[in-house]
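Missing here: one protein chain of the complex. Every other protein chain is in place.
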Amino acid sequence: MHVLWVTWIHALPNFLLGLKVTLEITGLALVLALVLGFVLALGRLSGVRVFEFVAMVFVEVIRAIPVLVLLFVAYYSMGQWGVKLSGFAAGTLTLGVFYATQYGEIFRGGILAVDRGQREAAQALGLSSTAIMGKIILPQAFFNILPPATNQLSNLIKDTSLVYTISVTDLMFQAYLAGSNSFQYMDDFLLAGVLYFAFYIILSKLLARWELNVQRRRA
Amino acid sequence: MSNDVVLSAKNVTKRFGKSLVFEDVTLDVHKSEVVAIIGPSGAGKSTFIRCVNGLVPFEQGTLELLGHTLEGNKKPSRSVLLDIRTRVGMVFQNFNLFPHLTVMENITLAPMQVKQVSKEDATKRAQELLEMVGLGHKATMYPKRLSGGEQQRVAICRALAMEPELMLFDEPTSALDPELVGEVLTAIKRLAGQGSTMILVTHEMQFAKEVADTVVFMADHRVVETGPARGLLENPKSDRAQQFLRRVLHPTEDAGEEGEEGEA
Partner (left out) sequence: MWHIVANYAGPMSIGALKDLSLTVISVAVSIVIGVLFAAGRLYGPKPLQILISWYVEIIRGLPAILQLFIIFFGFQQFGIMFSPLTASLLWLVAYGVGYTVEIFRSGIMDVPAGQWEAAAALGLPWFTTLKKIVFPQALVTMLPALTSIVVLQLKNTTLIYLIGFSDAMFTATSGANTTDQPGVLYPMVALAFVIMSLGIGRIGLVMERRAAMYR
């Protein structure tokens, strides 16, 4: 009989190093996704045909491609074309771009869900379109956006595990490595699972608390 | 007299958690009698008629209807509930038509499923009912294509298709545009004329006066006054009923007095 704890204690230091990489990629990709996502949403709502079309095609095509394939395109294909990115850079870029399409749609939906009357009322008061967006629409869209945005963040965390396939030494990489050394795959994967799950739970609890706080302040 | 009592409620009390919905409601409904329950919102009128067909349980008292006895805090058996619901028809404030079924399917579903009526007979009966309420030409449409008044008339047909011995109406015109109220009231009036037994929760005082035999005035979670429709509506005995009717019938008259009361 093997002892689970012994395997875990041996594995933990490396796993934590992996978790750090996972956190870094998550954070950087999230920033990229939020910024680019907002640009995409604005593009789709701009009222300018060309922008709307380009943003729409970009979102539809990128969303249709599996993240793993995108990763390989960014890492291997682009490498062949002369753009050599490190695994870390390719992973961050890919996840950032892919999740930008998700966030773009969330932002767009959240903005569209704000009652038409709000825009009309603001226009009737003579507010500028920047003021309408910044002071009237976005603050109200916030609550439409936050729940699905949190959801996508948890998907992003999980999808960072794919970067181990382009030799980034993230948590998944460490788990796989430890498993193939010890052949106690289940033990090592379970530990990785616990860490991923803990990350996910802590983050979603924090976000839920934040949402509640904002809601209280507004109430 | 007593053997033609369709419904007899004795001291029925309903609580929702700690808050009281209504208490001590005692009421007899005889065959072919039309009872209108009136009163301010929140008096428990709608909940009371939901207790009658077992949609909502109650805590104390007894309800005797159609040979069954429902007792407070006792869960009736499934077969008793089914029998009651099969024999009691209900029309809701928001119609609650099944949106994915056509008008015809809405009406024939329950007779076919519950009473095993053949599709042919059910369809024939449904068509008759639709003709009766002036909607014979709408049978193949989906509810969303109909106006509110038409939907409510279909809902009445749906309930009637089960040939109920007692009809319950829960504010059947409250969700309607004013101009559509008349067509629904006309349909209900015709039913009353045919000798149907019915309990009607309504805010239409004029209609209650014309159609109901008995009016029950509920307020502050209890029955305040019961009496013949015309008598109660024209000369209410209790202060509470007088006050309510004055406000409903002459909404602007004592608004000033009202404001002072509110401040006090």
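Details
All chains are identified by letter, namely A and B, in their written order; residue positions are counted from 1 within each chain.
In this text, contacts are C-beta pairs under 8 Å (C-beta built on N, C-alpha and C of every residue); 3 or more make two chains touch, one makes a residue touch a chain.
Treat the numbers as computed from the prediction; the structure is a model and nothing was measured.
Only one residue in the set B:Met104, B:Ala122, B:Ala139 or B:Ala159 touches the chain that does not appear here, and it is B:Ala159. Seen across the whole complex, the unshown chain contacts subunit B at 53, 55, 82-83, 85-86, 88-90, 92, 94, 96-101, 109-110, 113-114, 142-144, 158-159, 162.
The set of subunit A residues touching the chain not shown comprises 60-61, 63-70, 72-73, 76-81, 154, 157-162, 164-165, 172, 175-176, 179, 183-187, 189-190, 192-193, 196-197, 200-201.
Heads up, the rule we're going with is that only the chains that are shown with their structure count from here on.
In whole angstrom, the spacing between the mean C-alpha positions of subunit A and subunit B is 53.
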